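Shown here: the complex without one of its protein chains, the others still in place.
Moving on to chain A:
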Amino acid sequence: MSIVTKQREPLRLPIKTEAELDKISNLPGHVIDQILSHLPIRDAVRTSVLSRKWRYKWATIPYLVFDNQCLNVSSQDQTFIKNKLVNIIDHVLLLHKGPLHKFKLSHRDLLGVTDIDRWILCLSRSSIKEFILEIWKGQRYKPPSCLFNCQNLIHLELFNCLLKPPLTFKGFKNLRSLDLQHITIIQNVFENLISSCPLLERLTLMNFTGVTHLNIDAPNLQFFDIGGIFDDVSFQNTVHLALVSIGLYVNIDNEENNAEENSSKLLRFFVNLPHIRRLEVQSYFLKYLAIGSVPSRLPNPCVDLNYLSIRIDFEDLEENIAAQCLLRSCPNLQELEMLARPEEQNSVETSSNFWEDDHWSSLFAHLRLVKVSGISGVKSEMDFIKFLLSNSPVLERLTVKPASQDGEWELMKELLRFRRASIYAEVIYLDP
């Protein structure tokens, strides 16, 4: 037996009993829960062999996280790993007592549908508050309807799932944060879901199928992050929406769109975002915003907008017009990021200057930081930088990062030459 000799305190304290030396076992239950929650699930459950008092301390931890680290197996046999993982989760769930607040399952190996169904059923009985499920392999997993009965849910995160709530589903009344990625959901189910979660503050939606018109009706929404393929996006009642990041992952053909639409998508987009603070226009979303007749500026300027990031093709006329509209509509902009979209160089390099220097300086009164990336030194890009430098009186730093090393020298030589409105401006050139 190797566990026989215990190192007692040296003889200077002969009267102290073991019980007195043991300071940790008598900490209050919620403190022990907190300590164990910071451990990976393996180590937490292993504390059950420490001593009699520690036998079931792990059973009340309110957070259970089963991820790739909880199994340490060298075997490659899929069924073996799966069975072990299923065993572990079954055991832990069965022996767990007390309320369970957070459950995360994210394992790279394939898990059986019935197993996950069973676990969700178990969780739905224990007032779960945070539920994260990531299905790494296999088809879209359809959670059972008991998931939609978890009315205590505050945070729900699903990856690679198919959402089909039961007809009796009336929303998650306490849900504040929803993160759906690689999911399939039909249009009206999605709209119902969003509008029936009154407390929803954060919404992340990435790579979704089944929804083409994003109609977001969420009175408490503050953070909105979406990336995917859609036709239309509009907001209702979103006065609190402050951070928006949108990426349209498909290149839309503006020619035909412009023929049909007269109302500007840009106008419609901003009409219900009065207090937007950060906006990221990613992928091809600027093309979407360019649909319709774009005004020279928005009727109601976005006074709270202090960070703007745009992915743009500097050669495209419509996109430049849309970008200009945006820039004219945010008088308090402090940080700007322009990312050049790496298009195939099939468009003829345009000779006209989109960025004519035309009483702009009053509108960049607060712009301090600018970053321009992915450029290759073409005229339209340099026109923009020249325009920016001569119209930003309080600019502190302009960071330029080209896409490749081709034409680096030319780029730098031109940069050097541009006039700067701000005497404090630093122009920093980063290697590609």
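Everything below uses one rule, namely that a contact is a pair of C-beta atoms (placed from the backbone, for glycine too) under 8 Å apart; a residue touches a chain by one contact, two chains touch by 3 or more; residues count from 1.
The working rule: contacts and distances are computed from a predicted model.
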Review point. UniProt protein name for the omitted subunit, picking from "Mediator of RNA polymerase II transcription subunit 7", "Histone deacetylase", "SKP1-like protein 21 isoform X1" or "GATOR complex protein NPRL3"?
Key: "SKP1-like protein 21 isoform X1"
Practice item. For chain A, enumerate the residues touching the unshown chain of the complex. Key: 2-3, 6-7, 9, 18-19, 21-25, 27-28, 30-31, 34-40, 42-43, 45-55, 71-75, 79-80, 83-84, 87-88, 90-92, 94-95
